[in-house]
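In what follows, a single structure is set out as structure tokens and then discussed.
Every protein chain of the complex appears in place save one, which is left out.
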Amino acid sequence: MAIMGTFAFEEDFLAAAKNLTSSGFDNISLLSPLPLEEAQEVLGLGKSPVRHYSLAGAIFGAISGFAMAVATSLVFILPTGGRAIITIPPFLIITYEMTILFGVLFTLVGFHFISGLPAWSDRPYLSSASVDKFVVVVEGADGEQAARAETIIRDAGADEVRHVEDGQ
Amino acid sequence: MSTIVEKLRQYSKPGYYDKFDYHWTMTIDLDRCTGCEACVVACQAENNLPIVGEERFAENREIKWIRIERYWEGEYPDIKMGFIPMLCQQCDDAPCETACPVYATYHNQDGLNTQIYNRCIGTRTCAVYCPYEVRYFNWFTYTWDEPLEQQLNPDVTVREKGVMEKCTFCIQRIRIAKDNAKDDNRRRVRDGEVVPACVQSCPTEALVFGNSNDPEAKVSKMMKSPRGYKVLEELHTTPSIVYLTKVQS
Amino acid sequence: MFDHGQPSYADVNKDIISTMLETGPKYWTLLGITVSVAGICFFMPWFYQLIVGVGAAGMNRNAVWGSYLSNFIFWIGLSHSGTLLSAVLHITNSPWRKAIYRSAEAMTLFSLMTAAMFVMVHLGRVWFVHWSFPIPNQMGLWPNFRSPLMFDVMAITTYLTASSIFIYMGSVPDFAAVRDASTGLRRRLYTIFSFGWRGTAREWHTLGWAYTFFAVFVIPLAVSVHSIVSWDFALSAVPGFHHTIFAPYFVTGAIYSGTAGIVTVMYCLRKFLNFERYIGQVHLDSLGKLLITLSLIWTYINILELFSTWYGGTSFELEALSFKLTGFYAPLYWEMLLFCAFVPLLMLFKKIRWSWNKMLVISILINIGMLTERFIIVATSQPRKFLPGAFGYYVPSWIEFSITVGSFAIFATLFLIFIKWVPAISLYEVKETLRPLRRDA
Partner (left out) sequence: MAAIAGPAINKMSKISRRDLLQFIGAGGVGVAGGILYGEGVQRNVEFLIPQVVPPEDYSPGVATWYNTVCNQCSAGCGISVRIREGKAKKIEGNPVHPVSQGRLCARGQAGLNVLYNPDRIRTPLQNAAQRGSGNYAEISWDEALTTLGSRIGRLKIEGKAGRVRLLTGRTRGHLDELFAQFMGLLGSEHYQQYDFTYPAAIRAANRISFGVDQLPYYDIKHADFLLSFGADYLGTWLSPVHHSLAYGHLRQGRQGRRGKTVQIEPRMSLSGAAADEWIAARPGTEGLLALGIAHALVNAGNYLGSDRDEWSIALEAYSPSTVSAETDVSEESIVRLATEFSAPGTSLAIAGGATAAGTNAVASVVAVNALNYLAGNLGQRGGVIFNSDPAFSATAGSRQAGLRGMLDLVEAMEAGDVEVLLVHDTNPVYALPENVRFRRAMENVPLIVALSSFHDETTAMADFILPTNTYLESWGDDVPDPGVGFPVASISQPVVAKLYDTLAVGDIILLLARRIGGELPIRLHWATMEEFIKERWREEYELRSAAGEDQDFEAFWRASLEAGVWGQPGAATGDESVPSSSSMIASITDPVSKFAGSESDYPFVLHPYLTATFTDGRGANLPWLQELPDPMTSVVYGSWAELNPVTADELGIREGDILEVESPAGSIRVPALIFPAIRPGVIAIPIGQGHSAYGRYASDRGVNPIHIVATQVDDQSGDLAWAATRVRIKRTGERLRIIKTDGVTRTLGRQILGPKNDHA
């Protein structure tokens, strides 16, 4: 059982969100057509752990990149141009590129883990949320809880409130 | 463990990690060279260089592993002509080698700068990097008018379109000489036992070829001549070909 | 910010998504043209060249590198428009970026692809190109990481990967919007594209962070890519190539031509997708200012290059210099200076900076200039190396010209396909620039 409140105005939407959190609803999601700093603050989202992934990727890339270059020259001991077998400067360039490559890839992976995407299962959603409506979704609330949530949302000035079964 | 470390240390030093048995070297005495171009034909015959035809020459796409460059000095009547045979200098610090992304050209045990045709993907970077412009690219797959192909040397590959090629110091001859040396249990090839086609043909004996690791070899003696110099020395490609200047009287 | 009054959130969705859903005959004819030009001018000559050999092009002993490589540099350069620009502006969060960055990044992606095509065309034995990638194979072949060309391979593959991820992640919320606006197969497709994006605060938050990191990675990458391309030349001893200035020279040139490219694309988007409402004077003006700055830097570096060559004073360098300034290709050189150094100065006048048509002309001239610049670098240095006996010159063959033309068609084709699959303007970021509606409003 989930309750969805649709707002036309950003300010009302945020107000509703605040009230809900302050009155102890923790399982709420705030759908908006554009990123809203305030909404994220309401949910108390601080620094995203994505950055750890980026760092890990970069480090991994750097090491593997350099390792690959050195390994190659040691496996194929083919002297070229009188240079050393292990020639640092060119290998640093390879390292550099690999650092970035894996940094990006890991960040991508990180994004998916943290945001929980892809998630194609049908979750409470209103298509207008991608246009101009702001939607508050309160999940796992039932009976008296639900009623409270609904009132809070209505008070905040929702255009409409609807009840949807979870996992529909 | 220590050996590994020490190998790594060794490998991170420039230069070659191993003392070669051979360092094939050529000296070219410009005081003997008459520019007759016997060497050019000798090379063409030995190394299956294509007959490219008039249009290709017009397009500057001829293939001549060794060519004679000519430079005038002065004006009529006090004018002099200087010939200089130009072929792959088999540089020890060859700019072309580092350029190849697929190791198609590298430095072999005899100090030769070798081109592996079937590894080449035709980026042509080596030719751009070569200051001596002695690398030649197969813009097309060349054919021979029957029965001229019967002359082709079976010891040398015919190159296909899209690969780079260049002077090899007649490596096929070197290989045969080495095999012979091996057969009669000599560690090294005797001096003068093997010479490239150009050296062999030179009517004035201007070209001398040999192993400069062997101080007794004729080439080692020639290299010591006060007239000796290397072309474009300032680029520090450390060529394996030493020229002896023409004496100006 | 908005020349024609502020649109509502709904308008934004309608205006932008409609350009994807409603496809008129004009689009199809345009697409038809670009596709056939690409086929006839690019692929047919290329296949011919594959059969006879690279000799089909005009390159010769004196210049084994030709227009294929100069085009390669040009397209790589063009690619610096998007990712770099959008990333930099994202981090410095300048609002005017938001309307244009999507298509700018698309440019990046597609010009990179075009550039990659030119590598293929350039190679003597393209059917073995996979040997230049670190792919384990039965022959035990493995690339030589000491080679500047390997730097290229690594850099460009990384760049391609990174910028495609960059543009895709930036578009995920918009894919969701398209999903919601469409039905049937398209809806199902975009459900997949959008990963089932709902636009929850958490999703926005994660995306924001990830996106910033992408940007952070992409900026140094973009810089390194063109530096590395320049090193293909600068690492050789060839007079005219062997300059320490080359890396900044190339990078500046790249951003320069890229930015000019954006102006051109903006113009087209405005014209053909009626985005007048979103792409306005402010964008044009800021781009114009950026272009002036870049042109000045570019000119400065050019002068530096000439100077250091002259100061080098060796017979080699001086010959290369005189050949560039007075030799076979001198007219091209001066044309380049005119288009890239002098014409852009016109943008100092607001009148010109604010006129779309004038800016279009200037931006195109700049890119013509840059195209010739790349060509001059390749074509004037090689034929004048160290041994005068091997001096010569190089003239592109008609096949090279045709392939050059075809490459633009390829780019256009990709772009046309793009605007039908991805919102050419970022919906949510435009919305960010709109004043939020208030009850009292």
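By written order: A, B and C. Residues from 1 in each chain.
Simple rule for what comes next: contacts are C-beta pairs under 8 Å (C-beta built on N, C-alpha and C of every residue); 3 or more make two chains touch, one makes a residue touch a chain.
All values derive from a computational prediction rather than experimental measurement.
Colleague: Give the residue, chosen from A:Ala2, A:Ala15, A:Leu78 or A:Leu108, that touches the chain omitted from the document.
Modeller: A:Leu78
Colleague: Tell me which stretches of chain B touch the chain missing from the display.
Modeller: So the residues of chain B touching the missing chain come out as 18, 21, 29-32, 34-38, 40-42, 44-46, 51-52, 54, 57-58, 60, 62, 64, 67-73, 75-77, 79-84, 106-109, 114-119, 145-148, 150-155, 157-160, 163, 168, 171-172, 175-176, 178-179, 181-182, 187, 197, 200-206, 226-227, 229, 231-232, 243, 245-249.
Colleague: Touching the missing chain, which residues of chain C?
Modeller: Considering the whole complex, chain C reaches the absent chain at 47, 50-51, 62, 125-128, 130, 137-141, 315-316, 319, 386-392.
In this text, only the chains that are shown with their structure count from here on.
Colleague: When the C-alpha atoms of chain A and chain B are each averaged to a single point, how far apart are the two points in Å?
Modeller: About 62 Å, centre to centre.
Colleague: Need the CA-centroid distance for the pair chain B / chain C, whole Å please.
Modeller: Centres of chain B and chain C (C-alpha means) sit 42 Å apart.
Colleague: Hunt down the residues of chain C that sit against at least two other chains at once, touch-wise.
Modeller: Answer for chain C, listing residues that touch two or more other chains: 142-144, 146-148, 150.
Colleague: Send over the residues of chain B in touch with two or more other chains.
Modeller: 95, 98, 100, 103 - these are the residues of chain B that touch more than one other chain.
Colleague: Can you check the complex and tell me which residues of chain B touch chain A?
Modeller: 8, 11-17, 91-98, 100, 103, 105-107, 238
Colleague: For chain A, which residues count as touching chain B in their complex?
Modeller: Against chain B, the touching part of chain A is residues 73-74, 76-88.
Colleague: Which residues of chain C touch chain A in the complex?
Modeller: Counting only chain C, the residues touching chain A are 8-10, 13, 134, 142-148, 150-151, 154-155, 157-158, 161-162, 165-166, 169, 172-173, 176-177, 179-181, 191-192, 195-210, 213-214, 216-218, 220-221, 224, 228, 427-429, 431-432, 436-439.
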